[in-house]
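One protein chain omitted, others in place.
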Amino acid sequence: MFRAAPHRRITLRRVLLYLALVACAAVMLFPFLWTVVTSITPEGTLANGPTLLVKDPTLNAYRTLFATLPMWRIVVNSFAIAVASVALQLVTGAMAGYAFARLSFRGRSVVFGAYLATLMVPLQVLVVPLFIEMKLLSLQDTYFSLLAPSMASALGVFLLKQAIEAVPRELDEAAVIDGASHLRIFAKVIVPLIKPSLATVAILAFMASWNSFLWPLVVIRSPELMTLPLGLSALHGQYTTAWDVVMAGSVVSIVPIAVVFVLAQRHIVAGLAHTGIK
Amino acid sequence: MKRTRTTLAVAAISGLALLLGACAQGSASRSGTSSQSSPAGDTSSSSSQSSSGSSSESSPAESSGSNAPADAVTGDVTYMEFSANGGHEADLKKIVDAFEAANPGIKVTVETLPYADYFTKLQTAIAGGTAADAFELDYQHFVSYSASGALAPLANVDPSPYKKSLIDGFNMGGKQFALPESFSDVVLFYNKDLFDKAGVAPPNANWTWADENAAAKKLTDKAKGIWGDYQPISYNEFYKVLAQNGGQFFNAAKTAATFASPQGIAAAHQLIDRSGTVMPTAADGAGTPDFDTNLFKSGKLAMWHTGIWMFAALANVPFNWDIVVEPGNTNKASAMFANSVAVSATSKNAAAAQKWLEFLTSSDAMVSARLASGWELPPISDATKLGAYLDQPKPANRKAVFDALDNAVLPPTIERQQEMQDAIDNALTGAAAGHTKIEDSLPAAEKMVTSLLGG
Partner (left out) sequence: MTPTPASFAAARSADANDVIAVSGQGDSAQRDRHSGPEDTDRRSRGARRMRPGRRGSGWRNAGWVLVFLLPSAVPLLLFTVIPMLASIWVSLTKWNLISAPTFVAFANYRRLLTDPATLDYFLHTGAYIVGYLPLVYIGGLSLAYVLDKKLVARSFFRAAVFLPVITSWVVVALVWQWLLNPAHGVVNTVLGALGLGQPGWWTDPDWAMPSIILASAWKDLGFVMVIMLAGLQSIPGDVQEAATVDGATGWQRFRRVTWPMLSPSTFFVVVISLINGLQVFDQVFVMTGGGPQGATQVVVGQIYNLTFRYGRAGDAAALSWILFVVILAITAGQLAGQRRWVTHA
């Protein structure tokens, strides 16, 4: 019903559209391709700048990478912490969002303001006091310490509060009449209806954890707790860097999430979009 | 409603209590933690420090392996460092193994970090009172750490194994705060093939700036993408060209910076005037990671001012290259960089840590591990042990590495080192790119550095 224009014009426009899209995809994919290509280029040819034609492709960089660093352990660590952080932020964020959107209590706006205030001081300045605190609690150099600052996020609370406010109250009321408690309303009515926002918070939390560098650098001492950004950073020497190995490390860090995204992107977008059009 | 308020108040109060705890820790961390190592808790008192060293020496309570003779130092030592990162981890492991074999009562745990992240981690660890027993410091950072009381003075150090200029460099007010661990210097690398092709005589130890500049002009062939010369435009080069031109960085009392003198301006010109004519500019990519290394390796750079740490990276290049002591102007001067190792002021195991550091900096195991892998140079005084280094094939003129030491200058250091370096880097690069005039920016940087001396 959108196609009011003649069929032929649409086709021409489509061709142009595809050309534009392919160009755009090339621009977006190029750096990734370059990363892959550099990672399989023998060390000697790196000096001549990036080429997209590799003469003698080799997997040596990957061998070096896995020999230098406990890569499997590192990937598993990063993944476990990211997943735990996502799960915790979803639970804590949705619950707090429910409290702010649905429960009325004295000082609600003050408390909500305090939540938002936690977003307004940069991590760079919190790292040192937080580290001292972790030391006092004897929690430094543990999985818990890696997770601690990202167990709850005020941004997630904010987003989920907004989403819950958009859910018609009539739905809660129907449940209340049925005798449901707040917990039940939250779990059975609200959560299913805010999946799109939960997906957004999940993506944000995952990316933040996956790329987090400064805090793990400071708080982790044991090699067994190392995460990907720390591992990748350790590949840079003081004077020279083996770029093929660094790029191999980047590929290893990108591919798992890329695969997840490709497999899940329909669900992510659909989940985000909810079910607007039937 | 009332209950809600009460609960919130309770939460707020408990939060505040925790905060005060954290703050108190912040302020007390130094005295609190240092009292663990010295009963007096005063890091500035050398007597209490050395007594702390000997007290843990005589207290076997902390020892883990007790097969060692009764008077032996024992314990676990943690050691944090950066210089083994990126290729020398196995060489360091060899030294550790040799040490542990010789000292069965001491176990060394190494934590290696990349240089770029190292000081972020070290500072936070010291602030939190979790610093390793022993850690590595480069010469530029040594002053601020020793002046801040983060380092334990070392007791009864025998200076004889070390090159005198090096061990003296880590002595402050008569106290030895660190041991020299390794050093390296900067020489002029050159691509022999490019010189031959251009019909220019290769550099020798008697060259001056004028010789270098003239050769660079002849060697530059922009059409072919070949540059005559490359010298980074930065603090680490500037302090040296300043010395080559007879300038002084500070006045004698070190109360004011004096590097914007006429000699200093001329030295800065020597650095920046080549940029764009015989030397690639920032716009050409200079300053990006490994730019100069790649340029030289691909045979497109005739002369290159860089450190001897590059030998390994050039092992397989398909052209002839060699090194020579850097050209001077009115004076000869070569840049020297040194790494040192120190014991943390808060170490509970200072004696064992010092024993490890002495081994790490003076043992034969260290000398052979470093020489075999070209891992900078051992800081030792006995030149005969360095023979193995000279015997290696490339570059042919390895002797220049030691010749350069005759006129070595260490970088000027102050407590607020990084701010000083950034100020000078900005003055130089801004002028090199034509955004400012060096006659304006260098005196401004000089003024700023003088203000930094105040603390």
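Letters A and B mark the chains in the order given here, with residues in each chain numbered from 1 onward.
What we mean here is this: a contact is a pair of C-beta atoms (placed from the backbone, for glycine too) under 8 Å apart; a residue touches a chain by one contact, two chains touch by 3 or more.
As the structure is a computational prediction, the values presented were derived from the model and not from experiment.
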Of the residues B:150, B:338 or B:369, which one touches the chain left out of the display?
-> B:150
If the hidden chain were put back, which of B:282, B:365 or B:405 would touch it?
-> B:282
Quick one: which of A:140, A:197 or A:240 touches the chain that's been left out?
-> A:197
Going by the touch rule given at the top, which residues of subunit A touch the chain that is not shown?
-> 1-2, 4, 17-18, 21, 24-25, 27-32, 34-35, 49-50, 88, 91-93, 95-96, 98-99, 102-105, 108-109, 111, 114-122, 124-130, 132-133, 148-149, 151-152, 154-155, 157-159, 162-163, 165-178, 180, 182-183, 186, 188-189, 192-194, 196-197, 200, 203-204, 207, 210-211, 229, 232-233, 246-247, 250, 253-254, 257-258, 261-262, 265-266, 268-270, 272-278
For subunit B, which residues reach the chain that was dropped from this view?
-> 1-4, 7, 11, 15-16, 18-19, 22-23, 26-27, 29-31, 119-120, 123-124, 126-127, 144-145, 148-150, 281-285, 288-289, 415-416, 418-419, 422, 426, 429-430, 433, 435-436
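Heads up, the rule we're going with is that only the chains that are shown with their structure count from here on.
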Whole-Å gap separating subunit A and subunit B, where each centre is the average of the chain's CA atoms | 37
Contact set on subunit A toward subunit B in their complex = 44, 46-48, 105-107, 111, 127-129, 131-136, 140, 214, 217-218, 221, 233-243
Inside the complex, what are the residues of subunit B that reach subunit A?
-> 1, 4-5, 8, 18, 21-22, 25-26, 29, 82-83, 85-87, 111-117, 120-121, 124-125, 127-130, 289-290, 293-295, 297-298, 307, 309-310, 313, 316
